[in-house]
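After the structure tokens below, expect a handful of questions from me.
All protein chains of the complex are present and in place, except for one that has been dropped.
Up next, chain A:
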Amino acid sequence: MTSVSTSRPAVADAPAPAVPRSPRLSRRHREWIAAALFLAPDALGLLVFVAVPMVLSVVLGFFQVSGFGSYRWIGLGNYRRMMNDPLFWDSMRITGLYVVILVPVLFCVSLGLGLLAKQKLPGIGVFRTALFMPYVISLVVVGLLWKFLLDDQVGAVNRAMRSAGFGAHSWLGDPHLALGSVIAITVWVMMGYYMIIFLAGLQEIPAEYYEAARIDGAGPWRSFRSITWPLLRPTSFFVLLMSTVAALTGGLDMIFVLTGGGPANGTSLAIFYIYQQAFVFGEFGYASAMGSFLVLIMVIVSAVIFALTRGGRFDDGE
């Protein structure tokens, strides 16, 4: 110890090392350059693959595009068409329904699983892994798997329903059931991911708080209400925001495989309708206008979530 304590000042007082330095660049400048070099690949990727396509997409919304290389400026023509397109508004209505049902269900299921996964039980690791597994499977595979399970005639779900004395249903062919089926499958896929997020948030909460609450006579529900829920606020905000954005702009793969937007446009989410206009009908300008509108809706919804939850901050502003 002594030698350490005596040697430290020696190092501190040592003459400045003879480091070969650039005569023109200060340490601060070198750090700036290093930071820029480290950030450049990511920034370049974002610029090329995100920012530029976004700008181009917005610009494309003001053109009539044939899908074969011809562009004609039509100003707000695509937006006017969008305002008068009942199928677009129908797809927005279905998207709204999808978001309003999916997000709370996914939130509650993931939180519940997170609370379960936090328990120190034998085999809990297997439980966590099993629940996370669907998230790592390709959505196309998930879609095909569930399409088979939900088959009207030979699907396992209808077989079980018949065995239990309930009638079989056309889960993907009945417009009253198809959207619900898609939502249930999406919850099944996503719950493992958000469970892990919640689990991380739950493990951040000090155990002493629960210990103190138990000594004070608090039951599980009171502990959840007074400790877990308030301290999970940043995590809840993250899950709410991410799942809302994902619900607004995602789901294309699943819809494409499971229902193709049917039956009777019953699962034609806005993102699927936009895809259809662009890649099936070649209406790239119109699709871009609708895409820009959807992004605007997403920004507004995100801002509302930020405002209502104060960005997930605790009440003291931290």
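Here is the rule we use: a contact is a pair of C-beta atoms (placed from the backbone, for glycine too) under 8 Å apart; a residue touches a chain by one contact, two chains touch by 3 or more; residues count from 1.
Methods note: contacts and distances are computed from a predicted model.
Per its UniProt entry, the chain excluded from the display bears the name "Carbohydrate ABC transporter substrate-binding protein, CUT1 family", taken from "Amidohydrolase family protein", "Cytochrome b", "Carbohydrate ABC transporter substrate-binding protein, CUT1 family" or "Cation/acetate symporter". Residue A:V154 is the one among A:V154, A:I215 or A:A307 that touches the chain missing from this view. Contact with the chain not shown here comes from a single listed residue; of A:F166, A:W229 or A:F281, that residue is A:F281.
Contact with the omitted chain, checked across A:N78, A:S110 or A:S170, is made by A:S170.
Contact residues of chain A toward the unshown chain are 3-4, 7-8, 10-11, 14-15, 17-20, 65-70, 87, 147, 151-154, 170, 172-175, 260-266, 275, 278-284.
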